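Please read through the structure below; I'll follow up with questions.
With one protein chain withheld, the remaining protein chains of the complex are depicted in position.
Moving on to chain A:
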Amino acid sequence: MSMVRFDQVAKRYSGGKEALAGVSFELERGEMAFLTGHSGAGKSTLLKLMMLMERPSRGQIFVDGQNLNRLTPSQIPYHRRKIGVVFQNHQLLFDRTVYDNVALPLLIAGYNHMDCARRVRAALDSVGLLGLEGRKPVELSGGEQQRVGIARAVVNKPALLLADEPTGNLDPDLSEEIMDLFMRFQQVGVTVLIATHDISLIESMNKRRLILEHGMILEDRHVF
């Protein structure tokens, strides 16, 4: 069973703009793929549909075997707990410490404090930020902030990791480090889908590429 399956998915916003026009693809478990295309090609919409931040106008989406159309609003939070997300602007809470930021998904899922502390340390360690728990995000560099965002996305050990322009604000060296991190998560079995327009960065990475244009998949370049 694939981790993600899109079946003729279309999304038309209430303004009439068609963001996706019949997209089909599958992501296998443990696969890593890039989603590219011009801005406005539908990358963000595709990720939002998987997070149920939006509902498709047509078609079906399966995540971990679950048909998302069948999920009621009250089931959405539990669906989201299965997915880690990384944002371009990392969406950190700037009045909280690094620890509190990373621990948020665990608190929400109802972990006790000991488990929580252990998992937060493990997550921070995996992104190379162990020891910065007590800092505020504002004291960190852009690259470090993004890694806190990644730590928060993986702290709950999700089977699926989504990233929306995770290197958007970073210089090439830092971007490479971030991509390196994502590859490491793939190596331990996480399915990873990264939306990015940074073609030069992913050219060298030898991963599958889904190229979106005008709401359609223009090219699905598998790497074997």
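As a working rule, contacts are C-beta pairs under 8 Å (C-beta built on N, C-alpha and C of every residue); 3 or more make two chains touch, one makes a residue touch a chain; residues count from 1.
Everything below uses one rule, namely that contacts and distances are computed from a predicted model.
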{"item": "Options \"Cell division protein FtsX\", \"3-oxoacyl-[acyl-carrier-protein] synthase-1\", \"NADH-quinone oxidoreductase subunit K\" or \"ABC transporter ATP-binding protein\": UniProt name of the undisplayed chain", "value": "\"Cell division protein FtsX\""}
{"item": "Residue, one of A:R58, A:R118 or A:R221, that touches the chain absent here", "value": "A:R118"}
{"item": "Residue touching the undisplayed chain, where the options are A:L46, A:L68 or A:V85", "value": "A:V85"}
{"item": "Contact residue for the chain not shown (choose from A:M53, A:I199 or A:L218)", "value": "A:M53"}
{"item": "Residues from chain A at the interface with the omitted partner, ascending", "value": "29-30, 51, 53, 74, 77-82, 85, 91, 93, 104-105, 107-113, 115, 118-119, 121-123, 125-126, 128, 130, 152, 154, 156-159, 177, 180, 184-185, 187-191"}
